[in-house]
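Omission of a single protein chain aside, the complex is shown with its protein chains in their original locations.
Labels for the chains are A, B, C, D and E, by order of writing; each one numbers its residues from 1.
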Amino acid sequence: MELTHFDEQGNARMVDVGEKAETQREAVAVGRIQMNEETYQAVQQGSMSKGDVLGVARIAGITGAKKTSDLIPLTHNINLTKVTLDFKLYPMTREIEASCTARTFGRTGVEMEAITGVSIALLTIYDMCKALDKGMEIGQIYLQKKTGGKSGDVYNRRQVRKED
Amino acid sequence: MELTHFDEQGNARMVDVGEKAETQREAVAVGRIQMNEETYQAVQQGSMSKGDVLGVARIAGITGAKKTSDLIPLTHNINLTKVTLDFKLYPMTREIEASCTARTFGRTGVEMEAITGVSIALLTIYDMCKALDKGMEIGQIYLQKKTGGKSGDVYNRRQVRKED
Amino acid sequence: MELTHFDEQGNARMVDVGEKAETQREAVAVGRIQMNEETYQAVQQGSMSKGDVLGVARIAGITGAKKTSDLIPLTHNINLTKVTLDFKLYPMTREIEASCTARTFGRTGVEMEAITGVSIALLTIYDMCKALDKGMEIGQIYLQKKTGGKSGDVYNRRQVRKED
Amino acid sequence: MELTHFDEQGNARMVDVGEKAETQREAVAVGRIQMNEETYQAVQQGSMSKGDVLGVARIAGITGAKKTSDLIPLTHNINLTKVTLDFKLYPMTREIEASCTARTFGRTGVEMEAITGVSIALLTIYDMCKALDKGMEIGQIYLQKKTGGKSGDVYNRRQVRKED
Amino acid sequence: MELTHFDEQGNARMVDVGEKAETQREAVAVGRIQMNEETYQAVQQGSMSKGDVLGVARIAGITGAKKTSDLIPLTHNINLTKVTLDFKLYPMTREIEASCTARTFGRTGVEMEAITGVSIALLTIYDMCKALDKGMEIGQIYLQKKTGGKSGDVYNRRQVRKED
Partner (left out) sequence: MELTHFDEQGNARMVDVGEKAETQREAVAVGRIQMNEETYQAVQQGSMSKGDVLGVARIAGITGAKKTSDLIPLTHNINLTKVTLDFKLYPMTREIEASCTARTFGRTGVEMEAITGVSIALLTIYDMCKALDKGMEIGQIYLQKKTGGKSGDVYNRRQVRKED
């Protein structure tokens, strides 16, 4: 097996998807940011009343998903037909989980769009909270689901942790 | 304590840094991507001979750090005087660690540039390896060091894991 | 009736257009900028000989229409098949009217592309004239026509003012 | 008097600001969007509970202000030290007024950043409401205040309308 | 014969391609950069071991090709299905030739994408070598091949120079 983004000489390339069929393709990616109690409370309360951190992060993530081909060198520029971003709050572990769903009707998958949307959303939360907590950590970013396309559907399940 | 990116009415804003002093500021952020054995081998060998995944990711990360103010809504657009990206390989855990150092001589810190550089580099590795491994995970992204500026220097140390 | 850019929980989203039919879609938007007599004369003369303000504004507007999905968070990134920008001069009221026509063959309308093209063109005129007139006003920006797509054609007619 | 963005041959240029002094500069621009009653109610209610149109428009406007030099051809790329966006609701006329304040410590003014921020915010409101009202109008966009720099401060006052 | 990017009044426009057929389209463009012996050696050795100038230039060129519609005002924004960039070294003349192949399945050609990819790759080589050689020259940039589309295939052959 080989890395498809390189030719036989080892040179990076944008792979040819011109012969692939146009189909409905969807991807869902998730990721988390963990913060201290005080910051977690500020975000949680903000999302209910004033200072809507997650509302800003949602817009940044959706916009970020649209920028994927500008950020990741060998990705194809494609037309997304849908992008949504949701957040779940985990008070026990003071984590916020971002989940991004991307869709296209096209010749190549949208995993990178979903995972980029998640990453930019989490970075935006980080930015808005960094004055309160300089020790936050972003992690557990992975592809949860991928459907459409020749290579078959993919479902990644992570073990549910007790505290969730 | 409050989220500084919101005014008293809870409206998001780009905070005023016009009165802050221009100083040398530096930030270092790190993050990791974990993959299966086969993919890890492909990346490791590529970085020595053909198919230089990390070389591509380094360029994407440096370019990404320069795009920070376009990606993260409330960040200031600043002039970076230096950006570097390094990678460390952890064969025991099949992880690649990206480390990004950003510098400016300016009125606001460069944490977001360093952490964005790390994130885009890791996403680029993900993109180039996703044909081989659909279960990779990006994580442990945090600020390691931040110097310069009024709020004082910051050093975050994570426990060194045995396998490292 | 509801704002379609929000889900049931009130969270912003890029709406799903994946099921919509691909059709020819066109939109025309207009807008005006009003300036003092001296500035109006400078623009009018420039467009005939030296200092072609409207030529620069036309290029900025066409380029701006192509950037719509990067500027307006919840718009879809689409492929425009045509963009034109025209100007009309109204000496009685010292106004310049910009009119932008955008077309696509796709799943969603191009109103935002047309209206963004108009806005960027007017802002560019503002920029080039602001040394002469600091009291200019941009206004009367609206969608004049929209055809193609399921929701039916739209024609907005404003009352013709005497001085036009 | 002449258009400064053209040389003696009438060729467009980015004017030289290298000799100008670095000073604190601020600009405030405003603009409005008018809509039908139903849509106005949806926006007003959304900004209190679900479907925060103005929250999304605020982020788009702040981000848009940072993109000014990419949108308006002859503007200088500058480092903004502050950007804020506020909204006022006028129920009598079913208008929403956006007001953008931009600041820099630099060699050239920030009028275009303020007025671009206002325009992008209003376009974003338009986008989110266009399913409800296809006859909205954007207008009354002008520079309200400009301070700092050699050419002197500018204050534009529009007649207060009765219904305001 | 006329310049198609202008209407009858001489106003620039993005031409309408909405009625053109969707077909497989490909373009190949080439270009060269010439440098002094020392710099040429540094690039040549780098591409084998340390300091991979051409690897960086390849990524910049591929990314640049994707930005074409943002750089060249009247081009259509299209979805590329493939982009590759290759380099050939000419020791006799101390030249590096970049060759870019772009493909799309769409309504308009990809010449500009190929030629922009070549140009950005050569500019990147220039940037990385300019500390060693301030007299480099970029040239011989032309379209080598263009297939697909109604206007027929194009093949440009330049005389092979002896030293090649």
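Heads up, the rule we're going with is that a residue touches a chain if its C-beta (ideal position, glycine included) is under 8 Å from a C-beta of that chain, and two chains touch if they have at least 3 such contacts.
Everything numeric here is computed off the predicted structure, so don't read it as measured data.
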item: Left-out chain, listing which of the shown chains it touches; value: B, C, D, E
item: Missing-chain contacts mapped onto chain C; value: 52, 55-56, 59-60, 63
item: Touching residues (missing chain, whole complex) on chain D; value: 7, 11-18, 69-70, 73-74, 76-79, 106-107
item: Where the unshown chain meets chain B, residue by residue; value: 24, 55, 58-59, 62-63, 66-67, 79-86, 103-105
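The definition used in the following text is that only the chains that are shown with their structure count from here on.
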item: Distance from chain E to chain B - Cα centre to Cα centre, in angstrom; value: 31
item: For chain B, residues that touch 2 or more chains besides their own; value: 12, 52, 56, 59-60, 63, 70, 73-74
item: Chains touching one another, given as label pairs in label order; value: A-B, A-C, A-D, A-E, B-D, B-E, C-D, C-E
